[in-house]
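Left out: one protein chain. Kept in place: all the others.
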Amino acid sequence: MTEHLLLRHRDIPNIDQLDIYQQHGGFDAFRKAVTTMQPDAVIDLVKASGLRGRGGAGFPTGMKWAFTDKKNWPHYVVCNADESEPGTFKDREIMERNPFQFLEGVMITAYAVQANLAYVYLRGEFWQIASQLDRQIAELEAAGILGDKLFGADYSLRLRTHLGAGAYICGEETAMLESIEGKLGQPRLRPPFPPSFGLFGKPTVVNNVETLTNVPLIVARGAEWYRSFGTDKSPGVKVFSLSGCINRPGNYELPLGATFRELIVGRGLGVPFGHKIKAIMPAGASSSLIVATDEALNTPMDYESVPKVGAQLGSASVIVIDDSVDIRWLLDKTLHFFKHESCGKCTPCREGTYWMSHLAERIASDHAAQAEVDLLYSVASQIKGKCLCALGEFSIEAVLSGIERFKEDFVS
Amino acid sequence: MLAEKYPLETQNILAKYPPDQKRSAVMPLLYLAQRESGYVTKAAMQDIAALCEMSVTEVASIVGFYSLYYDKPAGKYRVQVCTDLPCALRGADEFLSKLCENLGIKVGETTPDGLVTVEAVMCLAGCDKAPMFQTQSSEGITYHENQTIESALEVIDAWRQQEKQA
Partner (left out) sequence: MTKLVSLTIDGKQVTVPEGTLFVDAAKRVGIDIPVFCYHPKMEPVGMCRMCLVDVGRPMIDRATGQPVMDENGAPKIQFGAKLDTACTTPVSEGMVVIGASDKVKAARKDIVEFILTSHPLDCPVCDKGGECPLQNLTMAYGPGETRFLYDDKLHLAKQVPLGELIYLDRERCIQCGRCVRFQDEIVDDPVIGFFNRGRSLEIVTHSDPGFDSVFSGNTTDICPVGALTTADFRFGARPWELKSTSSICSQCPVGCNITFNVRREAASGGKTVIKRVMPRQNETVNEIWICDKGRFGYHYTESDDRLTTPLIRKNGELTPASWDEALGLVASRFSAAGEGLLTLGSGRLSNEDLFNLRQLTEGVKGKAALYTHMAGGDLTAQVGVAPGTDFGEMGKGTAILVAASDLYEEAPIWFLRIKQAAERGATLIVANARPTKLEAYASHVIRYRYGAEAETIAAMTVDRGPTTVAGHPSSVADASKAFAEAENAVILFGSDGLGLEGSQALSAACANLLVATRHVGRANNGLVGVWSRANDQGAWDMGLRPLTVDRRPELQSAKAIYVVAADPFGDDPGLLATFNLQPATFLVVQDLFLTETARRADVVLPAQAFTEREGAYTSGERRVQRFYPAAPARPDTWPDFAITAQIAQKMGSILEGRVPAAVFTQIAATVAAYAGLSYRKLAETNDQWPSVGSGVRRKGLYFSGTAYENKQGVGIHLPLSPTPLPPVNMQSFHLQGEGLLAVPVTCLYDRGQTVYPSALLHQRIGEVWVALHPADAERLGVVANSRVSLTLGGAEFDATARLDESVPQGVALIPRSMGIPINGPEAVEIRAGERVVL
């Protein structure tokens, strides 16, 4: 690929400066939308582009916007910049290095659903990014790109940042809304979904940073152009965060449908120290473990193909595991994470992650009998399908797939 | 009182949210209070409760839920090493134990001079640059990535020097 669409800072130096961004067509798309397009036309355009949410679930973005309840006002847009999935670090790079394209995406989204106030919810550790965004927002206000009566049109918009404070669960959209409302970051019951009952009880669109960073280019260059990347059902490009046992970890922007091999071998230059690749977690800690067979490595990374090898694309945070890694140790690590991050609201997740972590620790330290491996498996199965939100369901993916697919690691 | 000490910041924070949603300001106000003392004091919780029209218990609940708020003092600098899976695959656990060894403390402890508390934390979105840690202090949060023990000890030494000069 010649041109980066999301990681454009890699092609254009200093694109994090407002004037440079504008020299490269920055905010033309927002101006175009506000001055020449009906809000619904923007929604239709994004629908036509086939853009799907990059936060993990891959839900069609335009369709989500169209759900915004038009009988209930005001509307809000909340951008999910919580980025806390282990192995995910793409939104951070976008916001640090290509912030205006991201902000423009938020702004176009706000216009599309006629929200006059949008929040960017950043994980608390992104403190510096938030203050940088605050400065950039102020610059935009000074430049008349944000504020009242934009471009002479009857549309006003304000952007605000809001910092989380160290809670993975706040990446779950309803927990995030609770958090902005000054409450414990615990997920809400759904339905109702945010487009009908969101922030402050009002219709709200929630999208991931990367999702929204696509939007300016879609508006500028059209849906057809966007569809020229990726696959039919998963159009566009994706930033893959590559980490773990890999020579060149980092973010790589590839069209959806690129194979694991292209990413891991082609970009990441494979596994270091002559080890062999053993497993892949394509969606961070929430992921099932894929056995790194040739077939798996040749699998296209898109929303449809990854499930065929027994995992999800999720946030596309690809963690590479080499043959020096004991899966028992890996489970202990991931379960420690989920135990720490369970919000405690629902029983299976609260108790289940605690119990599983407990068992995994014993299994990893060789203190456990085979029966405890079976028990771990059984506890994980017992959590399945009973949780209030997806965190609990995520917590069992590595366990079930690890025990099923890497039996040899569990024979003591 | 927070509002009297930081009138501008308080105002700006409250202005971020609709006027009937004062409660939303609780998280940024907690950061403001924490910057002051390194942790959230009882008095600060009371101030914030009044500003946000919440009960003190509700404010304390927020402090308790979110792991970046503290209700107890610790070292002036919190060194928080990510030991989550991706970092651990790149030697984070070893990095952490060496660091502690060098500082003569255990994970979770504070150096005798009260300068540094070392903690293990969950993923910080710096997985490709492991080993890495963040430091939390009154100046905010700073990332230190692609670390070695030497580079980490240098960072800590620099703080020591600063302390001596102050």
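Here the chain labels run A and B in written order, and each chain numbers its own residues starting at 1.
Criterion: a residue touches a chain if its C-beta (ideal position, glycine included) is under 8 Å from a C-beta of that chain, and two chains touch if they have at least 3 such contacts.
As the structure is a computational prediction, the values presented were derived from the model and not from experiment.
Colleague: From the list B:21, B:41, B:61 or B:97, pick the residue that touches the absent chain.
Modeller: In the complete complex, the chain left out is touched by residue B:61.
Colleague: Determine which one of A:4, A:32, A:275 or A:340 touches the chain that has been left out.
Modeller: Of all options in A:4, A:32, A:275 or A:340, contact with the hidden chain holds for A:340.
Colleague: For chain B, which residues touch the unseen chain?
Modeller: Contacting residues on chain B, toward the hidden partner: 42, 45, 54-61, 63-65.
Colleague: Identify the residues of chain A touching the omitted chain, counting contacts across the whole complex.
Modeller: On the chain A side, contact with the omitted chain comes from 167, 169, 184, 189, 339-348, 350-355, 358, 375, 378, 382, 385-388.
Simple rule for what comes next: only the chains that are shown with their structure count from here on.
Colleague: Considering the complex alone, what residue numbers of chain B touch chain A?
Modeller: Touching chain A: residues 16-18, 21, 23-28, 30-31, 52, 54, 61-62, 65-69, 84-86, 88-90, 121-130, 134, 140-143 of chain B.
Colleague: What does chain A use to touch chain B in their complex?
Modeller: 83-89, 91-92, 117, 123-128, 160, 162-168, 179-185, 200, 241-245, 249-251, 285, 317, 319-321, 325, 330, 333-334, 337, 340-341, 343
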